[in-house]
Every structure is written in structure tokens, then in C-alpha cells.
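Every protein chain except one is present and positioned as in the full complex.
Let's look at chain A:
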Amino acid sequence: MSAAERELTVRVDGTRCVGTGACARTAPGDLELGPDGRARVLRPVSDDLPNLTEAAELCPVEAITVHSAATGELLAPRY
């Protein structure tokens, strides 16, 4: 797999986010809580699939999705 194929994009649904901060503690390189108490994405692309998958799965309101940057395919959460 090429580096480009491993690139991930993370999205936060700001309407759903209730600011638990679980994602920011799980994937601190990619997510933080903003001053409005909602999660926000720190960088346009990431390669940290394990932590981002866990962050997306632990979010109690399913506000976080992780996609393949190249294809847009949903990688997490996958239920």
C-alpha cells in the first residue's frame, strides 16, 4: 500500500458532538476539544488508523468518522 493510500481524513459532526473529550484523549495527534467544547480536527490528513478507529468507536454519540483520503471509503466506525 502506498503512503497516499494510507492517508486518512477525519470528520467531526459538530451537531452531534457533546464534547466528552474521549476522542482527544484517544487520538491526541488528530483531535482536540475546541473552545466551544466540541471536538475539532487538527490536521487535514493522518495515518494513525488504530487510534482514530478507537476514537470513532468510543465516541458515545457517533460524531466521528474516519475515511480513506484517496477513495472516501468509510473506515471507522464500521458497525
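Please note the rule applied: a residue touches a chain if its C-beta (ideal position, glycine included) is under 8 Å from a C-beta of that chain, and two chains touch if they have at least 3 such contacts; residues count from 1.
Note that in this section contacts and distances are computed from a predicted model.
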Chain not present in the shown complex, as UniProt names it (candidates "Cytochrome P450", "Ion-translocating oxidoreductase complex subunit B", "Extracellular solute-binding protein" or "Carbohydrate ABC transporter permease"): "Cytochrome P450"
Omitted-chain contact residue, chosen from A:45, A:61 or A:74: A:61
Touching residues on chain A - with respect to the absent chain: 15-16, 18-22, 25, 33, 37, 57-58, 60-62, 77, 79
